[in-house]
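Right, I'll just put the structure down here and ask away after.
Left out: one protein chain. Kept in place: all the others.
Up next is chain A:
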Amino acid sequence: MEEYSREPCPYRIGDDIGSAFAMGLVGGSIFHSFTGFRHAAKGQKMINMVREVRARSGLTGAQFAAWGGVFSTIDCCLVAIRKKEDPLNSIASGGLTGALLAVRSGPKVMAGSALLGSVILAMIEGVGLVTSRWMGAMFDPTAQQMEQTL
């Protein structure tokens, strides 16, 4: 139903921020609970774990949400500029996000962060492409069928 479908672009940013925050919160809780458990003194493991999770995992979620929000915003901007939706947009967005979020640390760190962001996004895109290619090959209607004897 194309009359009722809306342009994804501004609403996609909110979706991405929310899902990135959720991912960061859950992943951060698990990770920080392990760290809090390990660094604690002997009788205070549980208390330390709970304290560490409460203090740090919200921050991790916010960092992930910042990454996701900036990424999605730059992606929408690139789509509006290029007038084309492409995997290249995602890679460029990943690089620019890495650079932009490291702006306070100077140009060299920005360049390294941009490279890391674009490599990670390229890997994600590549995995998505390979998956869709293999899934498509499975459901190909023009592939040779094996002879079936009843």
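Rule of thumb we're sticking to: contacts are C-beta pairs under 8 Å (C-beta built on N, C-alpha and C of every residue); 3 or more make two chains touch, one makes a residue touch a chain; residues count from 1.
Going forward, contacts and distances are computed from a predicted model.
Looking at the choices "Protein BUD31 homolog 1", "BHLH domain-containing protein", "Mitochondrial import inner membrane translocase subunit Tim21" or "Centromere protein L", the name in the UniProt record of the chain not drawn here is "Mitochondrial import inner membrane translocase subunit Tim21". Within the whole complex, the absent chain has one touching residue among A:22, A:46, A:103 or A:130, and that is A:130. Within the entire complex, the positions of chain A that touch the omitted partner chain are 2, 5, 8, 11-12, 15, 79, 83-88, 90, 122-123, 125-127, 129-130, 132-133, 140, 142.
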